[in-house]
Every structure is written in C-alpha cells, then in structure tokens.
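Removed: one protein chain of the complex. Kept in place: all other protein chains.
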Amino acid sequence: MIEIENLQKRYFRKHVLRGVSFTVEPGLITCLAGLNGAGKSTILKAIMGLVPVDGGSIRIDGRETALHLTGNRGQLNRYRALKVAFIPDRPAMPPSMKVGEALRFMADFYPAIWNEEKARDMLAFFELGEGERLGSLSRGTAAKFNLVLGLALETPYVLMDEPFSGIDLFSREAIADVFSTGWLEGRGVLITTHEIREVEHLIDRVVLLKDGVVAKTFDSEEMRLAENKSIVDIMREVYRP
Amino acid sequence: MQPDEGFTFEFNSREPVYLQVVRHFKVWIATGRLKAGQTIPSRRELAVLAKINPNTAQRAYREMEEQRLIVTEGNSPSRITGDERVLRSVRSELLEEAVDRFLELIRPIDVSTDELVALVRQKHAARNGGNSGHD
Amino acid sequence: MKRYLLTVLLAVFALGGIGTYYVHGAVHPLPAYRIAVTEGDEALFDRLVVTAFQSHPSPPRQLEISLAGSEYEHERSVFDIRRSIHPLEAELGVHARRFLRGKWASPVNFYLDGQTVVYAETQDVPAADGRADVFVNVEMMDLESGKRSDFRVLLESGVAGLWPYVADVQRIGEELHLFVEYGGEYRVYVLAMDGRLVRMVQVSLPPAVLEGERDGSVRMSLAANHRPQDPKSVVGILVKIYGTREDGTDPADGGQEAPAGGTMTGESAGDLGDPPGLTRMDAGDGPRLQRIDLYVYDYAAEDVRPAGRYELGGSTEQWYNLMTGRHHVLYRYGENGLEMLRMSLADGGVERFVYTAEQLGGHPVRTFTREGHLYVLTHAGDGSLEGAGITVLDLDRAAVAARAVVAPANRAAEDPAVTLLLEDFALR
Partner (left out) sequence: MKALLKLIHFEVRRFRWFLFGLMAMTALYQMAVTVVYALGERALRMPDPGRDPETIPGPMSVYHLLSRHQETYALPVLVCVVSLLLYAFLIWYRDWLGRGAFIYRLLMLPQPRAYLYLSKLAAMLLFIFSLLSLQLALLLVIEGIFSAIMPAEFRLEARFADLVAGNELIAFLLPVSPKVFLQYYGMGIVLLLAAFTAILLERSRRPAGIVLALAYAAAMLVIPFGVILAGATGLYESMGLYINEIMWTAVGVWLAGGALAAWLGIRVLNKNVSV
C-alpha cells in the first residue's frame, strides 16, 4: 500500500497541495482526478521523489520515502524504483535513442524486475518496431511505447500520468485496453487523467482533488450500486459550486 | 464465446459495471446463445473482451457464482450451470425485470390494463410478422 | 567487460597516454643542478638559492638551484607562493612563532641579546586636521620563559607629512633607545622599561650637511648593518656628497676637520688597473659622487661624531655598503671583478682591495651581504658551467671565506648543448 498523508507543496507562492491524504491499494486501479493545475502530476512525481515536498509523508509498503523525511542515502532510490514504476506523460528517454536501445537500457538498469517477455508482448500488442527513433514517433505511438517501458517492470505499483492526453482516438482505445489485460493485474495502479470517461469503466477507486485537498474518495462500483451515480455525476457535485 | 459471435458489451455509467456484465450473461442465457454447461471465458479473457478491469470481471463472476448462473470446479474453466430451474428463472427474471421497468415508465401515463395489453399484443404481432402464434 | 569496450578503451587511452608522458618525463628528466661547496663552510650556503635559466636549443626554463638540487619554475606547486621566512625565526627559539606573528619581517625593528627580544614599530594615528600622532608600539619577550609584555607610547603629536619609522632598537641597562628616522633627520627616543618616554635626543649632524640635503647636493642614509638586531654601540650614518655648491664651499664639511687617517691606503689583492672598469651600469649620466663621510651615533655618549671619509673622485657607479662590527665596507663590482674599500671604525683608515674575476672564479653578476659576508655570484658569461658559482668574502678579514660552484646533478645537465644562465641569488 502507498500511503500519502498530509502532503504539502508550494510552488513559489502558490500553495498547490494543502494536506493531501489517500492510499493506493495493491490490486486496485485508483484514479486521481481534479481540475487542471490541481497538483495531480505533482503528487505522482512526489511519490517518485522527483519533486521535493514541503510536508507530509509518503510511505510505500510501510517505508517512509518522502525526501524531506529521509536521510541523504542512496538505498531509498533503489527501494522506490523496485516498488513503483512511474509512467510519465512522455517516454523520458533521449529522442535520439531507438526503440530497441531504450528497451535494452531498461533491461540493463533494471535487471531484477525487467520482464523482457512482457515487453515483447506489449510491443507486439501495440505493433511497435524496434528500429524507430523515439524522436520520430507520433504522440500516440510514443505514449504506447512509454507504457511498455513502465509496465514491463515487475513492480507492485504503477503510476501513470495522463496516459490519454493529447493523443488520437485509436491510440486511446489501445491504451485503455491495457487496463483490461493481465499486465496490470494484481498491481496497485494510480492514474491521473482529466479525460475520465476514457477510463470510467476501468477504475476501482476515485480520489477527487479540490483546492489542494482530497474532496472525496470513493469506490466507483459501490457508488453506482448505492447511489446509482456515475463518476462524472459525482465530479459535477464536487466541482460545480 | 468470441467477439465475432456477437458477444459485445455495452455499459451505461450509472449502474455498477459488474451487474451490467451479469445482465449481459443473463440475456445470452435467456436467448439461448449461451447454453447449459457451455464453458465461458476466464476472468482475464472476459476483462479483455468487455474492456473492463479484471477486478470487475472477477466481481461479475463471483456474482454469477452466487446466483448459481455459473459453476467453477477446481481449476477447470467456469461453465454455465446445467440446473434447468436456474436457467428458467433467468428468463422469467429478465422478463419480470423488463416488465417492471416498463410499468415504471408508463406509470405517469394514465392507461388501463386492457388498453395496455391490446397495445402490447398489436406491437408484438407487428414486430414478429407472420410468426406470431408459432412459438 | 566487452559491453563497456568503448569506455574501457577510452580510459586506457587517456590514462595510458598521460601515464606514458610522465613516465617518459621521469626517465628523461630535464637537466638538474646543485650547489657544490668546494671551499669553506657549507653552512654559509645553507639557505642560498640561485635563480637561473636553462636552455637547450629549445625554450629557456627558469629554475632555482640550491645545495639540495634544482627545481624548475614549472615544477613549483600552485600553492607555493614563495615568501621568505622570517629572518629571526631561528633565533627566537620555541616562542618565535607566537612572538613574530603579525610583525614586520625587517630585523631593524628588533633587538635581540640572548635573553630578551624587543620589537618596536611606529604607528601613525591620523587626527582630523590631516596631522597625525606618532606612537610607538613596543613588545618584549623573555626568550627563556616566553613571558611577554607590551606598551604603547606617544612619541610626537600633531605631526604633518612625515612617516617616522624605527631604524634601530637598543636596550641599554633599563632603558630602550629607539633610533628613529624622522623625515630627513634622526632622533633617538629613550624609553623606560615601564613604557615612559624619558627623553628625546636629536642626532645633530653639521648644519652644512642638513643644508646640502635640502638642496640635493648631499644625501644621507643609514649604513647597512649586517645584523641589525644585535646589540651595538653605534649607528652609522652615510653622508654622500655630490659635487660642490655654487659658492664653492664644501656642502658637508661643516667646518670640521677631516677625520684622522682619512687617507686611502692601497692594498690590492690583484690589479685591475686604474680606474677598474667594474661598473655594470652605464656610467656618465648619473650624479657624480665626490666622497662619502661616515658619521656614527654613539648610544652611550648620545652624540654623533665623524668616523672617516671615502674619497671617490666623482664616481658614477653603484656603491654598496655594510657595517661589519669593527669596519665599514664600501664596494662595487662589474664584469672584471670587485673593488672593496674598508674603513676601520677605530681610526678611520681606509684600505682598498681588488678581486679580479679570476680570483672570484668567474665574472660577478650579483652580490649581497649578510652577516659580515659578501656573497658574489659569478658566471662564465657564455652559459657554460665554467666559472658559475658563488664566492663568499669575509669582510673583516678581507679574504675569501668560502666558494661553491654550480654543478650538474644529472646526465642531462652534462650535455654540452645545454646552457645555463645565472640570473640572481638570495638567501631564503
């Protein structure tokens, strides 16, 4: 379980996160939703230690990993990397690299958790070739490839930052299909998106961010069962004044 | 049960997805597209087929198991139950459910039962053409 | 390893190339030299360093040569800023560092008699009107116990445009005598050991001397001392007279008789001819030095008296001087050799000594005096090691005390194609 507690973050003068708390449970797909600029990406980056936070705690399977609460030691990075795979909104690889080179890079640096077979499967699933340079991939293809880089890592948790944003319909469908596959099965997934309809049948839990805090957390199926409301209905209630 | 056989899923967003999956199965049972004892896809295959998350597929199967629509023995694939009573009840349950909903919809319209029955008979005959009466 | 071939090759190439360069350098060193003492006491050369330029057909490289060997300029540590160590450090024993910290390096500010060390330094405290009060800071230390005491005395107040400085410090009984150069004149301030100013003695030179200094025909300076920190009874004052005044009177005679025995007695160790062509500077244009009168201030008598006279007959050369204890010495040098005039402080008699280049072992290039010795750096003039060395003259004995040569210290230095030009030398 990833436990986020009272997370605080200021950017210059803007107080983006004012005490965000929620958990990411193993085996569940949790969607972090919020309006633009609500700090969704910041939370994912903070979990990965890519941005320092000003307060709060981030525990991954019980171990504290928030940068400001941990010592100046190197093992933390390894612990985090073996627990959580982060799929940022772009491939985060040099554009001059070829697809195959990027895969070899991952295999090389994550010998313990890189699943080559899974990577091949996903490459075939998305119909990606190894010879192409990353810089020449279309946005949709790049997003799919990005997914391959992250999901072929056998980590208990996966974070995805806006996997659908700015790409074409068919690529979106292909990416959405990933959520139905075994590639995510059993893993704790945290996804941010502002295109909630794309995933509304796919997610288990929803965390709604508003004004720097968590406005509502709910189980989407329970919500439908109990109140006969869709996720979008709830979001309307939360975000409409 | 393959996608090209016409097993497609459509979901609305206000009902729990797993219940909608169950309903799809019930419809296919009631219409005979799924027969007693027929093996059905694994949870994983269902998730891919229905484009839902495997947790939801799992929940739908659990629901169907509880309703005894499907049976799973050991490690072998799940199959549609052979229990005729259950299968028959599916049909009546679906019908009753549909009629309930229908009645709910027309409640605001003030209409007598006879008028309603006459209208249903007429529409039903028109849809089914000359086959009416031979069931 | 094969996967990292590129990196490994690059590392091997980088380290191999640079390593080979330095290994090659170690196997084929540049010419190295050392100072080899051939005659006399090696201790005289202990801290001596000769600066020279070594060149092959190729670039000249500066190096320093000492008893220990030679070090090229380019071998010097980046952090080595080469400042001389305090000349008194060795003499002050265990407490030296603490006492010397932050004090001027010049030994004239010190007095050292084996029991006590005294340090005196003037300090100007500017007042609002542009004038200044002159204080002297005095610090003393018992050499045995390291016990220190200090005080500060106001010497003069409201002084304008002067920079008085301490030229000599003496302790006589329970009094401190500070010989101070005070804007063209000399004063001695006598202080009690508790920091009281007891009296001031004006060092009175003949009025004609002072007048001559004002019109530029006379220049005064203090005689160089070989050990300014030692107890001494007198301070030498050189009065240099350039030509005569317009009215024909001798500018510095002041009506006094020339000191007894003021004539020159020739005692040549060799013959340079007369006048010897010694001067390295271009003679002719400079002011013509007629003679030098030596006066001495006597601490005990608290008075000044003439000690002797050098007749120089309009010399334009550079003369160097030194008080050695019993004598005062005046000397000059050039390509061919060195001429030295030695005055007895007892009777004012002047003797003349001449050392030819041959006697010195080579052509003189530089000299300095230290501790009653005159160091002469000599060379052959053609870049060879023939004649490259240092001759040390004992000024009281007027004899060669020691001699050292610059000798090759490795095979490379023996290559006849290699030249070595001696540039300068000094004690560190």
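Chains: A, B and C, in written order; residue numbering restarts at 1 for each.
Simple rule for what comes next: contacts are C-beta pairs under 8 Å (C-beta built on N, C-alpha and C of every residue); 3 or more make two chains touch, one makes a residue touch a chain.
Not measured: the values here are computed from a predicted model.
Note that the absent chain touches A, C when the full complex is taken as a whole. Here one chain is not drawn; of A:34, A:88 or A:212, the residue touching it is A:88. Taking the complete complex into account, C:75 is the one of C:39, C:75, C:144 or C:298 that touches the chain left out.
Chain A meets the missing chain through residues 12, 45, 48-52, 67-68, 70, 72-78, 80-82, 86, 88, 90-95, 97, 105, 108-110, 112-113, 134-135.
Taking the whole complex into account, chain C touches the unshown chain at residues 3-4, 6-7, 10-11, 13-18, 20-22, 24-26, 28, 30, 56-59, 61, 72, 74-83, 85-86, 97, 101-103, 105.
What we mean here is this: only the chains that are shown with their structure count from here on.
Taken pairwise by the contact criterion, the protein chains fit none of the simple patterns, being neither a path, a ring, a star nor fully connected.
Taking the mean of all protein Cα atoms as the centre, the chain whose own Cα mean lies nearest is A. Distance between chain B and chain C, defined via averaged C-alpha coordinates, is recorded as 116 Å. If you average the Cα atoms of chain A and of chain B, the two centres end up 36 Å apart. Chain A and chain C have CA centres that are 80 Å apart. Residue positions of chain A with contacts to 2 or more other chains are absent. Residue positions of chain C touching 2 or more other chains: there are none.
Across the complex, chain B meets chain A through its residues 11, 13-19, 44, 47-48, 50-56, 59. Within the complex, the chain A residues that touch chain B are 27-29, 176-177, 179-182, 184-185, 197, 200-204, 221-222, 224-225, 228-233.
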